[in-house]
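Please read the structure below before turning to the comments.
Partial view: only certain chains, each at its native spot in the assembly.
In this document, chain identifiers A and B correspond to the written order of the chains, with residue numbering beginning at 1 in each.
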Amino acid sequence: MLWHEQAWPQIASCDQNIPIIIPLGSCEQHGHHLPVFVDTIQVQAVADGVERALHDRILMLPAIWLGSSHHHADYPGTISLPPELYTAVIKEIVRSVLRGGFRRLFFLNGHGGNEIPVAQALAAMVAESDQADSAYLAYASWWSVGKDALDPQKLSLSTPGISHACEVETSMMLAIRPDLVKQELAIEPSPVLRSEWFNFEYGGKVAVFRRYHRLTPSGDMGAPKAGTKEKGETMLAGVIADVVRFLEEFARWPELPRIGPS
Amino acid sequence: MLWHEQAWPQIASCDQNIPIIIPLGSCEQHGHHLPVFVDTIQVQAVADGVERALHDRILMLPAIWLGSSHHHADYPGTISLPPELYTAVIKEIVRSVLRGGFRRLFFLNGHGGNEIPVAQALAAMVAESDQADSAYLAYASWWSVGKDALDPQKLSLSTPGISHACEVETSMMLAIRPDLVKQELAIEPSPVLRSEWFNFEYGGKVAVFRRYHRLTPSGDMGAPKAGTKEKGETMLAGVIADVVRFLEEFARWPELPRIGPS
């Protein structure tokens, strides 16, 4: 059920244990071949599918397209909040939803750069608010909750997973908004660092931080030319199914009372 | 032209003097008869009309639906940033757009509660940044830039102007999304204060601040039952025309060099 299309008394009369879904996008460069709204378009597509499946068993807000993308800020077109401010925004959304009496919040994330500041926000909320600590505050990026659906072998991907403006994202966009994809303009630059400990596309045992203008001249990574509409449709359907399955369980997780010292 | 549907090289190649439009909405209670997204729906409808008219003479972002509505926070369904945080968010949007080299920003606002924190943001940006001071930072609510189009006499309104979930907003929504209007549920409570100096619906010579739960039990104000689809269609077309006329002039305003001490 769409939160934003309800009048307030309808929201006030909902079961307070219903999962509340807040999709998170971004507006940031995605190479020469994809629009800056890729993350928002993708997460909204996943959210739409989930809403169609669960309808009145959840309340869902529209995607917040303003994300934390300062690592892409050197490329025109990126509109971004720095991490600390994005954290503050997420905290206020949590406060707003809790104020309405709801107790199960799920941020469905569509942009890697949002992960740390969202985690920071939820950790901070739990730390400073007994009401938040008594509720379920959860988040996952769609490629994490849908990890099995994105198994590179099952999908015959040529790359090990999602990076940026890559095979996965190009495929997803070909499935959702093919009119916005100019696959022939993709560049596929070489990685700037190869190491067993970390790489800028897929991470590693150590975490390293740089803005993208030191990693890729064009803004894309990986193998976007290997993306296909078919891969994208399979991914999208699989991820939606996984999120639905998670939310069905999430709605039933037990209350967690205080059992330690307070 | 829609900013978010472009790849970054397309945005990078735009004329840096093109007006950049950022519509601002909210998610807040609008009485028993209107959905919480009224302000976002309305400003997006104005923005859509403007974009159709001016197309590639502007770059337009989608509405930011997260507004500053803490005066409505006591009603479930309201999702809001407090004024200081909303100010910080607007400042970052300005920084992001300036970083891309653009120099004419117009925030097209759709929610009264956003006005003060947006003004605070633009005043602060100009104060702290020479780059911002050298650019045009402007904002207007659609009912302000379109003031003439909303002339209560021309429109035969039964109330003197826009307040909240009122005749104007109900009319607009009947024109844009009639499926979301349950006009028969509107309450039309009496004002809690009558004074020549100030009233909570239409302001006055003095400014006074309260949360809405002390002003209206239902959340609406004014005369929503007097709203009609016809009034709404006239308003919407008139406001769009006014914003278009303003932007055509805005695009041609002269550079303002430093002429005083620096």
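Couple of notes before you dig in:
To be clear about the criterion, a residue touches a chain if its C-beta (ideal position, glycine included) is under 8 Å from a C-beta of that chain, and two chains touch if they have at least 3 such contacts.
Here the structure is a predicted model, which is why all the values come from computation and not from measurement.
Oligomeric state of the entire complex in this file, given as copies of the one sequence with 2 shown: 6.
Keep this in mind: only the chains that are shown with their structure count from here on.
Chain A and chain B, compared by their mean Cα positions, are separated by 28 Å. Contact residues on chain A toward chain B in their complex (touch as defined above): 3-12, 27, 29-37, 40, 61-62, 64-66, 73, 75-82, 85, 88-89, 92-93, 96-97, 99-101, 180, 182, 185, 219.
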